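Removed from the display is one protein chain of the complex; every other protein chain stays in position.
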Amino acid sequence: MNTYFFNDLLGTIVERGRSIIDRGQGRAATNADLADLAESLVGGRGEASGVAVAATLLDDYAELDREARAGFFRILAERFGAPPGPLAEAARAFIERPDETNALRLHDVSEPRRQELIRRLNRAPGGTAALVEMRTDLLRELREHPELTAVDHDFRHLFSSWFNRGFLVLRRIDWSTPAVVLEKIIRYEAVHRINGWEDLRRRIDPADRRLYAFFHPALVDDPLIFVEVALTGDIPSAIAPILAEERQPLDPKRATTAVFYSISNCQEGLRGISFGNFLIKQVVEELARDFPALDTFVTLSPVPGFRAWLDQERGKEGPAVLTAADRTLLDKLDDPGWTADEATVAAAKPVLMALCAGYFHQSLTKHGTPTDPVARFHLGNGARLEQINFLADGSAKALAASHGLMVNYLYDPRQIERHHEAYANEGRIAVSSAVRRLVRKTSQREPSQHQSAVASHE
Amino acid sequence: MNTYFFNDLLGTIVERGRSIIDRGQGRAATNADLADLAESLVGGRGEASGVAVAATLLDDYAELDREARAGFFRILAERFGAPPGPLAEAARAFIERPDETNALRLHDVSEPRRQELIRRLNRAPGGTAALVEMRTDLLRELREHPELTAVDHDFRHLFSSWFNRGFLVLRRIDWSTPAVVLEKIIRYEAVHRINGWEDLRRRIDPADRRLYAFFHPALVDDPLIFVEVALTGDIPSAIAPILAEERQPLDPKRATTAVFYSISNCQEGLRGISFGNFLIKQVVEELARDFPALDTFVTLSPVPGFRAWLDQERGKEGPAVLTAADRTLLDKLDDPGWTADEATVAAAKPVLMALCAGYFHQSLTKHGTPTDPVARFHLGNGARLEQINFLADGSAKALAASHGLMVNYLYDPRQIERHHEAYANEGRIAVSSAVRRLVRKTSQREPSQHQSAVASHE
Amino acid sequence: MNTYFFNDLLGTIVERGRSIIDRGQGRAATNADLADLAESLVGGRGEASGVAVAATLLDDYAELDREARAGFFRILAERFGAPPGPLAEAARAFIERPDETNALRLHDVSEPRRQELIRRLNRAPGGTAALVEMRTDLLRELREHPELTAVDHDFRHLFSSWFNRGFLVLRRIDWSTPAVVLEKIIRYEAVHRINGWEDLRRRIDPADRRLYAFFHPALVDDPLIFVEVALTGDIPSAIAPILAEERQPLDPKRATTAVFYSISNCQEGLRGISFGNFLIKQVVEELARDFPALDTFVTLSPVPGFRAWLDQERGKEGPAVLTAADRTLLDKLDDPGWTADEATVAAAKPVLMALCAGYFHQSLTKHGTPTDPVARFHLGNGARLEQINFLADGSAKALAASHGLMVNYLYDPRQIERHHEAYANEGRIAVSSAVRRLVRKTSQREPSQHQSAVASHE
Partner (left out) sequence: MNTYFFNDLLGTIVERGRSIIDRGQGRAATNADLADLAESLVGGRGEASGVAVAATLLDDYAELDREARAGFFRILAERFGAPPGPLAEAARAFIERPDETNALRLHDVSEPRRQELIRRLNRAPGGTAALVEMRTDLLRELREHPELTAVDHDFRHLFSSWFNRGFLVLRRIDWSTPAVVLEKIIRYEAVHRINGWEDLRRRIDPADRRLYAFFHPALVDDPLIFVEVALTGDIPSAIAPILAEERQPLDPKRATTAVFYSISNCQEGLRGISFGNFLIKQVVEELARDFPALDTFVTLSPVPGFRAWLDQERGKEGPAVLTAADRTLLDKLDDPGWTADEATVAAAKPVLMALCAGYFHQSLTKHGTPTDPVARFHLGNGARLEQINFLADGSAKALAASHGLMVNYLYDPRQIERHHEAYANEGRIAVSSAVRRLVRKTSQREPSQHQSAVASHE
């Protein structure tokens, strides 16, 4: 109702965000110039003319080439940490008298000067977007320059605070959304590629399709993360029917199942800041409110590590996981044309499904959690591994990654917390009885030391 | 242009903000219950069902009475600081090897657990508003309970980061603004009281009146700070003509002067987080863009400490500041009816104006800056003390505070930085030659050790 | 969802609407000047520079005094009708050959030139609002100048077409509505006066109060008609509890009854263009959607003609309507203090209720419909006279109009059409059995020749 007020409010943000584009005046600044500006910004001038200094620094940064940017990051690492002298002094004072006052002082003194620098840079018009971009550059350098870790630590600390879930806004994206946002959805979709505007339209315009995204007010029309949802009559066992060009839409009021079939993070510069957990849960709430008949919330997810694990097991000697029969079959699957051979397909089905069910229990990190990152995400959120689908994605990419298998993770609002706690505290993963039945006895007999399955009330 | 998108976006925020109101279900929680919830929130459960736990804690808090709230704060102070053991260990490690890694660890370990708690509370719907409210309570307790200082330190640290100028949005308030915002303007005005809706209308509806406010997206329709502006033909020397009920509005295109005649902070819970500096500067920019004929940006400000200082000087012996003639005159002004006596008025004018000019140079803090808080704010922002106005505000409040004097501080965009730096680095205050001429020779001969005037190009 | 687009769209309208205010340049035009402009507008120039000519005419009109405006209307009546010569010719042609072509030509030729003039005036920025204002003036003149009837006929014809229900937009008004709209609600409320902003707030802000208005896009922020609704637990029998200052709001989800307790037309210049019927029906739809538990939609309405009718009957001789006992009682009620006398109150109740029930059946227009205008409106809309309430409004106004009685008209969506048709085709009014039982036998024995009651399924 009173949303009006913030139209223009954010209109203002937009304008400020846009104005940054016009700013570059072709000055060629060096990374040393930037370091001077940075000093000036965290020093006295930052107070009076801070916005202008911040804007200039960000503009100049945008003009730097990759090497100069790396040089600027090095300066940040070397010169903008906490001041060693005072820090040592505060550390000693705390050891001498470990009271709250000295603890507080120690915390204040130990704050790297980078944090104040980043906060002041954020005051510039379009500052937040520029800083997210800057961290994208930083992450690229970080791979080869571990000495920049401390710099990234500060970015990440502040972004975690600024992109707090309380500041995020969920928005449905549909065919009435401005093109400037839609083109970003096309660009950012990372799971099932969107082939142009008509393909996008098929995913957001029909009554049985939904797309939700989180936005941050300071990033204007740039989404942080989004999820694509299909409303269906049952849990889907393949992706093709969902993405089909010719499809009879379902009346959403008659749908019983909401399928989260694609989740994409949009901002490389926000890597490590977690939104997906909150997104799924709020979308479940929204959908449940809009369509009271929905009773099942489920994903249709890839199994990105399955085949690599199989290949690893094939390299091992002995029958630990793979039987001789398994190996013979898997050899056949090395021929990418196997899906056209009926006999192989028929033979592969029980074997792959059993192995895949085993995979989630046997391929574990040192913490006892599945190595499969998608599994870790959903199981960690409190979902349950519900169903394994044979030949669910026939694309070359999926055949290469998982022999075409996909799985469903089920989000049952009444069980989420129980599953999450069992996972977080005891390393147990929630698995449906159907999947449990797929797991071969041998694997069940020798569960990982860290892990066992949670029995779910079905 | 593409502001549309964020209507609903913020509509969503609004809804979430509103829903909090419906939440209290009359449960009677104790401060110990809250401490348990807080433990749970910063611990494992915070990840999976954090939003719900945070919402419950905030709801329960809202039900507590004052004493229980104070108890909750005490628990936060005692139990939610940095863990002393690990902190001592990290401190020792740094002293032993003062490298970047150990500095970083020291900073991480020294972070009070309260900070993570506050961040997680912020995830709840309406969390930001509830936290600002909570700090309002805290500041009240703080007066008598200095042991809560560390708790406030953490609130303040996070609020400084969250209410970063880059996240604030400037909005003009006018007669088309929703009533829910306008009623807050009426309530928050702290300088020249707004007497109901018609009085408000006189300040925002005429073409030569403007009101601008900063908003934060998470606080929906609650302003953070606002400034009231009159567009005039010259620098005003009294407040009454500006607030007059019957007034012929000026065509704003013909105005040469923008007068900032009232600035009010709105959120007690954000005390110490500074917005005014940024607000004035952005409003100057907005006005300059809308009305290119404007060439003068000036305040009409009270002098809250003048009379108290005079009274102090009257208590001193010797002629240091006040002459015998001064004292005789000031005695007369003790009778509040003096403004009706023409002879006294005529005699008072030169004396009060000279003394007031002297006041800004002579009544100094230990840092050498003026004791007058309004002066400190504007001079620190880079403004210049431009004009002293005799009998500019005849209200009882103003007579009591400053014998009715008001002053104008001038914001000259070309001089702001120079003035600020002279003030910040050398303690020199910018003063117009007109005001300088008012200062008596003796005072000029003996400038404060810290302070002297900046010559301004006029 | 895609409403965004039209923000700015209507923003544009607003601007245009506003710009008209700045336009008057103090030229003193006469009604003859206006007539010249009008000629020019319906003639050739209207095509090329029509908007400018229309704007000038409307500006000039706004500067005229009442007499000159009346003069302008007279010119419209005399010179801007249909051209008599061509009209006579077309009439003769039709009589000679009454085919479709000649009928069409006759219709075209018979159109008064005023209609094209009004359509072209509407092209000016703010034209629609200016024309509604112009008709307000016209209606005032019309009382004494029946020769202007034809001019009004043309305004009314076009307004009926332009303010077609398909172009109206229903909006809920609440505390988030801009002040510029709210002040109009205060001004336009015609049934139960709104005493300032706090009183307004009590009618729109609590969860169990609603106010809905129809708007037309070309009239920007000016409502056409609005209705105030209270959500309650039962059919109310008095107005005071609804308007009470101190009230515990009802949770609207638990309300069973929506009470339309005030309906006000806002635009005098749109008199005779009917919106109320559509408004009530759409509000019923909105409420039914928002609050599925609502099962009763009812008014709480005045009975404006009751006492006048009683007084008339008292003047008649014989026992036709009033018995001797009635007359004795009514004599007592002439003393305005009667409501304080318990015995009189007790005696009055059965008599007034019976007479009031009879009033709706006996006080009839020549068409056989009730003389009471409020009854005609609601019964004509398909409502049923549900309940008569004794001493429901103790205000002086209500005592004078109806001895304090109010009634409820019930809107039962399943019966609306049946009731309407019985009323429209047979003159029968729908009355609840409770009200029917109140009617004295004698009246029932001698129903009006035109009218009888519709039995309602209860």
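Order of writing sets the chain letters: A, B and C. Residues in each chain are counted from 1.
Note that a residue touches a chain if its C-beta (ideal position, glycine included) is under 8 Å from a C-beta of that chain, and two chains touch if they have at least 3 such contacts.
Bear in mind that the values here come from a model prediction, so they are computed numbers and not experimental data.
Colleague: So one chain is hidden, and I want to know which residue out of C:L41, C:V181, C:V351 or C:V439 touches that hidden chain in the complete assembly.
Modeller: Of all options in C:L41, C:V181, C:V351 or C:V439, contact with the hidden chain holds for C:V181.
Colleague: Among C:V51, C:A238 or C:A288, which residue is in contact with the omitted chain in the full complex?
Modeller: Touches the omitted chain: C:V51.
Colleague: Per the definition of touch given earlier, which of C:R74, C:R247 or C:K281 contacts the omitted chain?
Modeller: Considering all chains, including the one not shown, the answer is C:K281.
Colleague: Would you indicate which residue among B:D174, B:E189, B:E228 or B:D393 is in contact with the undisplayed chain?
Modeller: Counting the whole complex, the residue in contact with the absent chain is B:D174.
Colleague: Could you tell which one of C:L104, C:A320 or C:A396 touches the chain left off the display?
Modeller: Of all options in C:L104, C:A320 or C:A396, contact with the hidden chain holds for C:L104.
Colleague: For chain A, which positions touch the chain that isn't shown here?
Modeller: 1, 3-5, 7-8, 175-180, 182, 196-197, 201, 221
Colleague: Could you pull out which residues of chain C are in touch with the chain that's been left out?
Modeller: Contacting residues on chain C, toward the hidden partner: 1-14, 44-45, 47-49, 51, 77, 81-82, 84, 87-88, 91-92, 94-95, 98, 100-101, 103-104, 106-107, 110-112, 119, 122-124, 127-128, 150, 153, 158, 160-162, 164-167, 169-171, 177-178, 180-181, 215, 217-218, 220-221, 277-278, 281, 380-382, 416-417, 420-421, 424-425.
What we mean here is this: only the chains that are shown with their structure count from here on.
Colleague: Could you tell me the distance, in whole angstrom, between the mean C-alpha positions of chain A and chain B?
Modeller: 40
Colleague: How big is the gap, in whole Å, between where the Cα atoms of chain B centre and where those of chain C centre?
Modeller: 51
Colleague: Rounded to a whole Å, what is the gap between the Cα centroids of chain A and chain C?
Modeller: A distance of 58 Å separates the two centres.
Colleague: Multi-chain contacts only, two chains or more: what residues does chain C have there?
Modeller: Residues 1, 4-5, 7, 175-176, 178.
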